[in-house]
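A single structure is presented below for examination.
One protein chain is absent from this view; the other protein chains keep their places.
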Amino acid sequence: MTRDMAFFEFLCRMGDNTLVLGHRVSEWCGHAPVLEEDIALANTALDLIGQTQMWLGLAGEVEGEGRSADDLAMLRDAWDFRNVLLAEQPNGDFGQTMMRQYLFDQAHVLLLQKLAGSSDERVAGIAAKAVKEVAYHVERSRDTVIGLGDGTSESHRRMQAALDLLWPYAGEMFTDDEVSGIMAGEGIAPEPSSLRAAWDAAVQETMSEATLVIPDSDFAHAGGKTGFRHSEHLGHMLTQMQWLQRAYPGARW
Amino acid sequence: MTRDMAFFEFLCRMGDNTLVLGHRVSEWCGHAPVLEEDIALANTALDLIGQTQMWLGLAGEVEGEGRSADDLAMLRDAWDFRNVLLAEQPNGDFGQTMMRQYLFDQAHVLLLQKLAGSSDERVAGIAAKAVKEVAYHVERSRDTVIGLGDGTSESHRRMQAALDLLWPYAGEMFTDDEVSGIMAGEGIAPEPSSLRAAWDAAVQETMSEATLVIPDSDFAHAGGKTGFRHSEHLGHMLTQMQWLQRAYPGARW
Amino acid sequence: PEKLAAFQARIDAGEKIEPKDWMPLGYRKTLIRQIGQHAHSEIVGQLPEGNWITRAPTLERKAILLAKVQDEAGHGLYLYCAAETLGVTRDEITEMLLDGRMKYSSIFNYPTLTWADMGAVGWLVDGAAIMNQVPLQRTSFGPYSRAMIRICKEESFHQRQGYDIMMKMANGTPAQKKMAQDALNRFWYPSLMMFGPSDKESVHSEQSMAWKIKMNTNDELRQKFVDQTVPQAEYLGLTVPDENLKWNEETGHYDFSQPDWSEFFDVLKGNGPCNRERLAARNKAWDDGKWVRDGLLAHAEKKAARKVAAE
Partner (left out) sequence: PEKLAAFQARIDAGEKIEPKDWMPLGYRKTLIRQIGQHAHSEIVGQLPEGNWITRAPTLERKAILLAKVQDEAGHGLYLYCAAETLGVTRDEITEMLLDGRMKYSSIFNYPTLTWADMGAVGWLVDGAAIMNQVPLQRTSFGPYSRAMIRICKEESFHQRQGYDIMMKMANGTPAQKKMAQDALNRFWYPSLMMFGPSDKESVHSEQSMAWKIKMNTNDELRQKFVDQTVPQAEYLGLTVPDENLKWNEETGHYDFSQPDWSEFFDVLKGNGPCNRERLAARNKAWDDGKWVRDGLLAHAEKKAARKVAAE
């Protein structure tokens, strides 16, 4: 695999994560449990879509075949997506949504902090902008996980169920492979495994404040960020996300 | 409006009703309350899709622009669909699905009986085949509405709620307009309003056996069969139904 | 009666009434109803546009639409706060929305069926809303007036975005142009209805005008909207779906057809195309969210208690 191929893969991983998770979060619009949450979720989705424009924009640039961020977002089928499985999991209840958000945000912020020092200026620039937004996301999702974990017995039960459900999807964020090896070698991005210890410590602290118990299993689903095997959920998401571009090819909006 | 334009519209109304309702019913696949219902619902969907092939096939023939049944099903946007709003209403619970089915089937069977004597041989031929299937559909959906209406207090409550919910969508099946006027004038199809009395009598009898009360309002939503204003549900349905044809234009399957 | 006269005098003098000031019960009630309805409209108004967020055609359009819907939620928030200064809690009036005691603008009972509807909603619906709202910046109740100033600024931004979508569509492919025309066909009359029935049939109008809660008559505003919108439609190359529409040299205004008021009253009664879906969506959000609100409240109380215990 050439450096540029790996770089393109890496950028798709970044941009597809924010695209797919941003889409999921945007599904809440108008349906959140309380008005402030509606606003906050829309804000998170907005940040993630903005980051998608930057990551996929750069991906298209690196690929050099003239594909724009929109082309990459709207005209690839499921197998070409490189987001982790966690990002495409359905919203479930609000607790499940916030648990997914926290597990992701906590890894996202650690990664972006490193990327702000990337050997590639463009990556460093995007990361420097995104890390500020994501620092706010993680603060908020962490608070919500703690508030609901340490809330009523029902909210506690639901948050524990969300953690149990989503835990097997967390590990994929920290697996290394050929792509990440090349990126680390070039100093563009750290090996994902190098972030695990800091993530574990932060998550452990949050869950303990939230009075939630981290599952005892280290089993981790895989197949999202390599594109080998997404879940059935992604394809359904794309039917919506890409509808207009597919139905009216070449139109400008 | 020319005769052929009206004929095309009429055939789209027939075929879009069966297409859209068949799609809705097929959403139950693998999720019905009991195995026999899974089989019966799949069977109903199968019949409706088969009828769609015939109606839309003939529509394409009448239009004379080389569009196949698949082209019409897969490549029109929501505004070009001519199904009644009732057909596109979401499944809701099983009771809502069966109530929708019964209200539709009861009108469908009356219409097809008349169409079997259409002045257009092709219409008469399709109707003669379809009416046998639909006679079975209405027998089944009627029995289920009665069984659940006159079942437990919960099933009664749910069926009454379904009837209240769907009643305002029934009237659209019986409104006359320019298209139906031309069809009636040509002896191709009866005026929808001419079927109302028989439908009312049948529905009244069914609901009374089901111990359900027909709502006192004659308000009727409109806009489906003219295409002027579908519900928001149809567009979402099309993102799924048409996905592959939109994403891979021109491919053969 | 003396207090009443003094109150009216303050209003006539252009003074703002503030929450702690004395005010007649009717003034308070009318304002709660009006601000509450307006707040609810912002909240329910998220739904028709929210319907297209997951199908927005480009990342930029998706971001713009998200930002807009977020603004609407923000407007709801300001307005609920303004209503709260009149002694009614947000939960109270939310429940009145959910059980049907309070209304929201009927326009949101119409469906959004194509992407062009995102343009039409911005251009026509926000346009009509602004027409209603601009004069309310001068309304007599201080918190309401200040909320309206802030809201109007954002709304006119939304309207421009909506018009921009229409422009792209109207100058796009034939299918896009057809979509744009179709959206105008569906939203024209419902937008005219947004100003309410003709003044002759409108209740409470006189008292509200004296109190400067209502600043113009419905017919004045409707005419102003038509006069402003028709040239915009022409510029887009779209046809307003009204055979009677024509410029009247004498009056200096457009003559136009009234909307079908029986449809208006049907929608008000709950028979609009989407009344049921909209209220069901809000009720579901509220019911499904109960455990979240309870959970966060319980946590806040625990935290406060721990803090007290630690002191």
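A, B and C label the chains in the order they appear, each numbered from 1.
Following the convention adopted for this analysis, a residue touches a chain if its C-beta (ideal position, glycine included) is under 8 Å from a C-beta of that chain, and two chains touch if they have at least 3 such contacts.
Because the structure is predicted, anything quoted here is derived from the model rather than measured.
*Asks:* Going by the touch rule at the top, give the shown chains the omitted chain contacts.
*Replies:* A, B
*Asks:* Where the complex has a chain not shown, which of B:A6, B:L21 or B:A73 is the residue touching it?
*Replies:* The one listed residue touching the chain not shown is B:A73.
*Asks:* Per the definition of touch given earlier, which of B:G95, B:G171, B:P192 or B:G227 contacts the omitted chain?
*Replies:* Of all options in B:G95, B:G171, B:P192 or B:G227, contact with the hidden chain holds for B:G95.
*Asks:* Contacts of subunit A with the missing chain: which residues?
*Replies:* Missing-chain contacts on subunit A: residues 77-79, 165, 168, 219, 221, 223, 228-232, 234-235, 239.
*Asks:* Of the residues in subunit B, which ones touch the absent chain?
*Replies:* Within subunit B, the residues that touch the unshown chain are 19, 23, 26-27, 29-39, 42-43, 45-46, 49-50, 52-53, 56, 69-70, 73-74, 93-95, 144, 146-148, 150-152, 154-156, 158, 240-241, 243-245, 248, 250-253.
Just so it is clear, only the chains that are shown with their structure count from here on.
*Asks:* In graph terms, nodes being chains and edges touches, is this line, ring, star, complete or other?
*Replies:* complete
*Asks:* Which pair, B-C or A-C, has more C-beta contacts?
*Replies:* Top pair by contacting C-beta pairs is A-C.
*Asks:* Taking each chain's centre as the average of its Cα atoms, which chain lies closest to the overall Cα centroid?
*Replies:* C
*Asks:* Distance-wise, how many Å sit between the C-alpha centres of subunit A and subunit B, to the nearest whole number?
*Replies:* Distance between chain centres, rounded to whole Å: 42 Å.
*Asks:* Residues of subunit B that touch two or more other chains: which are they?
*Replies:* Residues 77, 239 of subunit B touch two or more partner chains.
*Asks:* Taking each residue of subunit C in turn, which ones touch at least two of the other chains?
*Replies:* As it turns out, subunit C has residues touching two or more other chains at 55, 175.
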